[in-house]
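To start, the structure itself, in structure tokens.
Here the complex is missing a single protein chain, while all its other protein chains stay put.
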Amino acid sequence: MIGLSHYLIVSALIFSIGLIGVLRRRNLLMLFFATEVMLNAVNIAFAAISHYYNDLAGQMFAFFIIAIAASEVAVGLGLLIVLYKKYGTLDLDDLASMKG
Amino acid sequence: MENLVYIALFAPFASSMFAALFGMSPRQTFVGIVASSLLFISFVASAILAYHVYSTGTSIHVTMMEWISAGDLTIPFGFLVDQVSVTMMTVVTLVSTVVHIYSIGYMDHDKSFNRFFSYLSAFVFSMMILVMSDNFAGLFIGWEGVGVCSWLLIGFWYHKEDVTREENPSISPSWAANEAFIVNRIADLGMLVGIFIIYWNVGSLQYDVVFADLPNLSSSVLNAAALALFIGAMGKSAQFPLHTWLTDAMEGPTPVSALIHAATMVTAGVFLVIRANPIFSMTPEVSFFIAALGTFVAFFAASMALVNRDLKRIIAFSTLSQLGYMFAAAGLGAYWIALFHLAAHAFFKALLFLGAGNVMHAMDDELDIFKMGGLKKAMKWTYIYMGLASLALAGIPVFAGFFSKDAIIETAFNEGTYVLWAILVITAGMTAFYSFRQVFLTFHGDERYKEAGIHPHEMYKFVLIAMSPLAVLAVIAGFFMGGFQEFVTKLLPNYEMSHHTHELIWYLTAIVLVFAIGGIWLAYKKYAKGLKRDEKLENSFVYKLLANQYYIPNFYEAFITKPYAMISEMMWKNVDMKIVDATVDGIAKLIYKSGDGSRKMQTGNLSNYLNWMAIGAVLLLVVAALSAMLG
Partner (left out) sequence: MYEIVAFYLFSALTIGLFLVTVLSKNVLYAMTSLAAGMVLISGFFFILGADFLGAVQLVAYVGAIMALYSFAMMFFDATRDIKEKNTNPALVFLLGGLSAVVLVLMFAAPIHSDAIQALYPMHEGVGNAQDVGIILFTKYLVPFEVAALMLLVAMISGIILAGKKMDQSLTEDMSADDEILTQKDEK
């Protein structure tokens, strides 16, 4: 029988994959993809907990996460386009302009 | 009556605050007038209280508010007006009022006129707290308060430069102020220890509670407490070996010397012994030590006064000497006589100082009596005042000093301490000599001031009138002795001469009188006609020893001040710079270096930041997991 732990473990693994992406990637677009992966991992955990505790609050949170993800993508992509227009690249190594 | 207590206490405070408002502005006569009127109000309130206490025989006890309340320790701001404190209040406020009025004239040309009144009134306020407090903590607050005000006032002319000791024994006003303050701090430590001992063993600082509990204490505790308290009194009343500051304190303005260093503050030590008489009467050894030390100081100070040439210093030495008399009386158990001498002394000594101030004013701040002489023509009233005060000081019959000082000398005889008695009698002769030496050198003989081209002039009229109450009291105070005894012995233990002494009293008085008149006669003989300097005498060893105050200031400087400065310098160079500063600098450097090192994290590359963030997040996760596992 599949229990809550199974879902949570899958969620943890996917989250770690997202984390690896965040750590590894230097391209902003790929960083966005990695964050989407992490958000989805969390959504799985919410839905699973919601199911196993018979509580809808988890699903509600998942909804709002999706809404936030959508906004983030809309604004973020807009910014990416502006950046690309300005610098011609999305590589963070080339965009490092805030050296302390 | 309660309101009167507050008026008596807070009128000087209001005066101080009022004068402080104008502290930075140029001289304004009304500041002095307002301050003097407030002090007069305080005096009137004190006098009414004194009458009330006298007529009803009851004391007034008010508690203004809780002050310290921590655990078992509760110290209220409580004030006690009984026979002893009301005597002190009346004396203090009366002398202060006169000195305030006097200062309007004396500080006439000083640009810090307003500041002076602020300090002076603050002093009176502190003194009132000291005498009125109903517990040792309040007494200590007043004790420190008068110390601070004394420091402010001695160093009032702080801008004067330091000079060498040959030129001026006390170097400079700021130096003298610091000396006074530091010496008093040393003594105050003893006082604090005494208060702690009392609190530790009794659990309260209220006088009535402490005194009621005394029979339960062991004699060693009592001795320790009495001795520690007396060390505090020794500092404030400038008893040997902490006496040097008092003569140096003469660097302050003369009204300050009159009020603080003659009439009031220096008697605080005597007041303490009188106030804590239940403790001292239970410790006969300590009491005898007090009496012996007092007698010694009386003689010791008088001997230095014999040859001194500085007008104010002579009076300062005589103050020291008279304080010795008071301690001798208090140590022998005659507390009421000590208190009576305290009050009488306050009047004629303040008068003497104020007269000296007049002379200084007239002589353009010249203090050397060898350069004066023949001033009686120019300054008739000052001459009369100072003559009266000196007669009182010398203990000539009908004047105040006769009754009070004679009583002390008789006490010494009555107690069977004949050595003390003999020393005190000799000292009485010396007192008469030096005080009249000063009077004759200042007011009689050839007019030596003319060489310096000085044109002396009498002080303002209102100043002379203001001094008259003191003059009257210096003359008549002695007649109140019987009433005073009846008044204060309601609270203080009574002290009566034994039958044997009573029989001999005429002989005793006569002996003292012979010495006193002999001293005056000697002074007249030597100095009244004019100054004839005796080179041989002045070069003798004894003369030099006395003129240099037994070389005690030099001794202190060579064996205490200089080694201390050396140690301080060593500590500064070795301990402070190499250990303390190095530690602090090390910490600063460590932080600086670590900041410099971690600055490299700020690459400006978002990816690196993300890595750091991830590292932090993972670390937090690990910590959370570990704590969940372990907890």
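Chains here go by letter, A and B, matching the order in which they are written, and residues are numbered from 1 within each.
To be clear about the criterion, a residue touches a chain if its C-beta (ideal position, glycine included) is under 8 Å from a C-beta of that chain, and two chains touch if they have at least 3 such contacts.
All values reported here derive from a predicted model rather than from experimental measurement.
Chemist: Kindly note down the residues of chain B that lie in touch with the hidden chain.
Modeler: So the residues of chain B touching the unseen chain are 607, 611, 614-615, 617-618, 621-622, 624-625, 628.
Chemist: Can you list, in ascending order, the chain A residues touching the missing chain?
Modeler: Looking at chain A, the ones touching the missing chain are residues 1-2, 4-21, 23-27, 29-30, 32-34, 36-37, 40, 43-44, 47-48, 50-57, 59-60, 62-64, 66-75, 77-82, 84-85, 88, 90-91, 93.
Just so it is clear, only the chains that are shown with their structure count from here on.
Chemist: Tell me, which parts of chain B touch chain A in their complex?
Modeler: Per the touch definition, chain B meets chain A at residues 599, 602-607, 610-611, 614.
Chemist: Within the complex, which stretch of chain A touches chain B?
Modeler: Interface residues on chain A, with respect to chain B: 19, 22-23, 25-26, 31, 92-93, 95-100.
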